[in-house]
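Encoded as structure tokens, the structure appears first; notes follow it.
Every protein chain of the complex appears in place save one, which is left out.
And then chain A:
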């Protein structure tokens, strides 16, 4: 069987997409998930669900203090309990912190030092989960506790500038101070957001097994197996090819499973020591305490506008937090760089070192919190100028990226605002707050822009055409609930002329070509393009077999058609055809500014007596390039908006100022929205193609929904009741002082 490769580096726009000339008619349709039946029937196997005859169960031992040193573990009592096998602690190897996404090295290791409350220290292994959990509680941690850094507000002056990561920590152009002095209108407001947790439904968990040759297989709840494998290998002193990761189904990640977490290495070390498969599933409390949080933020936004409401000055100065020796910083200002015009610009990030659980990526790192402040400030500016907040944004549509001076690859923000305003009935909004009341309820509307940077990651996929005329797609890409299985099948089926039931997709196994992984909304564009490229190569092979040029070839319903004759694929592929497609990011991302855009329109009801807030209507208009599957795309936006509503109204990880512990470390008291909090969410996709992004002409979507969503809620609350809250979440206690007396 021949295997060819087809590699594309995105150095320039791809003007023609095969998706526009193919005829299988799968792309864009609101098709059901192909993995849906397996999921609802319980046949989709998640990491913790693999069975082994001699499986042992591990439970992590928690540091019961917030900072200091471990002097030793008293394990006699634990070891004496029934069914306990061992207490495993490799203080050099165990992970102190989880790892960030895409890193190729081990995260911070070594657990003799404790940097945050709840840090895992050891693993108790037993014949049952409950026995292990019981014994873990019996391990006494001898320690010397010190005083850590637990007062964020008190340490703002000690913040330091972190090294560059996704973005530069500080940029400046023009003269911000002069711009503000000269401006006709200015806003100077400080916003704050708390630590948050992704709260994915599936808990972090791993099963580790070793074969006779010393190769580790880890069944893990992981978003990016290709780089997770490298992290795990490095942490364990192995070569990459000695590690295989299997993550065929992942029950949500939202960033929290981009990198490896402490349970993975603990399971691997214990399994190696005991010579048995070991499963470690974190509890919800442990996920909250010992994986990753979104950093809290403190954001000062200053805007200056001329007499016409055109921005001249945009300044966004941020304080975020992370553990000692961790470089990741929440890129709060990532979209501030390009969203609105203004010749005077400053975006800064300062890191406050805290003894709190690792800060890392959570859905739309940067935009999710940064747009609360920027869009909030825009709402305040519109009020000050006395124009409609939609109109203010329309007046501030830049010609090009105001910092890099490059064109937008595609940008239909104005259309999203206009179309959304029309559909939502925005004209019925009263410009004066607290003027619409129905019984006890104030009613108000808010709007905010959504934008999310579009990213491309290196990604590979193999497609094999079998002698029976079916296609097999293989990559270690994951589907974390987004619909990846389905859209990859759609792309392969579309380009190879096969109905969906003739395409099999196998994901989440590092034995397959390395994919982009799921994160940063890059999955569809990156992994989808690798499948596109593999299919393109197979079309060339099929054309050869048909003795025609690829351009002459039509593939539909398992038939190859060219020059007035038609043959089934099964006849053409011989013993099988295979191709690997690989896409790499290139100059296109520097030569253009790529982002998805949208507009959120929100109606809320605020109870005048109690300050309770209920979102009553919602519309999001979205322009994100070609929509590959209208159903899964809509679900992505709905999920993102739901996240945004949760951020605006309820979600807050509370750190105890006395020891840094996360006080509300379960789903009873960390309040994500429930169904009753979320009204029907309407999502409208505007037609768009982005030639700079990839040959699919599609852009990222998974994080667009959350971006700006909370700002729309906050604006609607202000419009409803006249209370401006700049501190997420907007719980009723923050509204009460501003509400009228009863």
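Note that in this section contacts are C-beta pairs under 8 Å (C-beta built on N, C-alpha and C of every residue); 3 or more make two chains touch, one makes a residue touch a chain; residues count from 1.
Keep this in mind: contacts and distances are computed from a predicted model.
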| item | value |
| --- | --- |
| Candidate names "Transmembrane protein", "Xanthine dehydrogenase YagS FAD-binding subunit", "histidine kinase" or "ABC transporter permease subunit"; UniProt protein name, chain not shown | "Xanthine dehydrogenase YagS FAD-binding subunit" |
| Among A:661, A:699 or A:726, residue touching the chain not depicted | A:661 |
| Touching residue (missing chain; options A:155, A:556, A:671 or A:724) | A:671 |
| Option touching the unshown chain, where A:130, A:153, A:188 or A:211 are the choices | A:130 |
| Hidden partner chain, residues of chain A it touches | 62, 64, 82, 130, 133-134, 137, 440, 609-612, 614, 649-650, 654, 656, 658, 661, 663-666, 668-669, 671, 673-677, 731-733, 736, 742 |
